[in-house]
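This is the structure, below, for whatever I ask next.
Excluded from the complex is one protein chain; the other protein chains are retained at their positions.
Let's turn to chain A:
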């Protein structure tokens, strides 16, 4: 752990115990003002998101049999994921599964097979009808029983005057080779054409351009001249490769988008997983209790089913959206400056801290100050590890400007710790990339079995969850009434978890496989402790939300 992080976590508590009631009122009246100031840093969730997605999960196969009470129980064989709710008692247990568009398409094909004896038309045609009805079997059957003929004509499977023309022209659908043919679309002479039963004939080049444009839309593709539908086999015939697959894929995509109550795309970049929640009706219960339904996709990305953000307990979705919105208002640039630099309290030059302890010496004016509180270094004496000075002044006669600055400072403080934990989480992920090698090294050099070595990835997972919880807890803390006792208890909980997380994080720095094995019990104990603390912090955060102490609206 680099010193930047280990230094910073020690001053998690925004110490404003000295706020008296009067100053609190002042503070509350200014929270709105803060929204229009330009000095609020920006939130970096997206960057983390893309970062994590880059990160290949194969090295991180967490133990599938992990049955600790807080962890999702994963049954890869059936792709059914079952997660007991965090406090188990009063929350409905929502079952969900992780799918891909291919999985869904295979299911649709099965349904088509079921329908085939009922409708007694070719499976290809049923697939087309299903596509038209957004893959809803019920609506298809309803329409079929009412007006089968109209349905077939409307879907382009049958021509209006089929009977009287079929015999006459005897046209067969397919590619034709012609001596000379002037395509009515491009007005050029072509030899290869595609013709359908309707008699409309166009060159295959035009068809290719035409189909290529439509493949991504997921709708039925028809003849260019009338509404007769091109079937999947026709599309593959014209386009050469298995292009119809692309059409089916985009059709399933639009199906998922249209059924977004039960189906959600995994928000991680490049992840193609879809989460299917079997019963979305109890989601409201979750919202009511300030809980969120967290789901994990096949690629091991966890996110909130309701808002699509990463796991954000103890914060609920409204806190997350308020926090993110607040942070998004500001530009990335300012965000960087605020996240990585501080102004020298004396000469106001921007200073980037790239390591080292909190005892700062300004390179331009040589002023010595504390990185955490910005105050002079002298009174800190030997307490290198904890800044006890950062307390808001409660001078009675401060001006409005001071108050505004204090509110902003308070936000900046919470944002800063939030961001610092995000950065630390990234570093942990980086370490985690080698976890597979580490386990292998253990197997080879110390001779432990694979299953025995699993405490490593397990502890990493717990560490990461602890960090995420800690990170979001600062959003909760920001919106909580600082004068309330429970908020103080919450802050204590944050500090405990923070220490536990850093302890575990430090343990993970050990490189030597033998030392790792020797300290295995320590891994277990510390991970267990982090887990308990995470749980406690989440409970406490939920209490804050339930009791209305944490409010996003002023």
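A few comments on the model shown:
Note that in this section a residue touches a chain if its C-beta (ideal position, glycine included) is under 8 Å from a C-beta of that chain, and two chains touch if they have at least 3 such contacts; residues count from 1.
Assume contacts and distances are computed from a predicted model.
UniProt lists the omitted chain of the complex under the protein name "E2 ubiquitin-conjugating enzyme" (options: "Ribosomal RNA-processing protein 44", "E2 ubiquitin-conjugating enzyme", "Trafficking protein particle complex subunit" or "Related to N-alpha-acetyltransferase 30"). When the whole complex is considered, the residue among A:139, A:209 or A:261 that touches the unshown chain is A:209.
Although one chain is not drawn, the whole complex shows that of A:226, A:307, A:322 or A:446 it is A:226 that touches it.
Only one of the listed residues, A:92, A:122, A:184 or A:308, touches the absent chain: A:184. Residue A:217 is the one among A:191, A:217 or A:260 that touches the chain not shown.
Touching the omitted chain from chain A are residues 132, 154, 156, 184-188, 200, 202, 206, 209-210, 213-214, 217, 219, 222, 224-227, 254.
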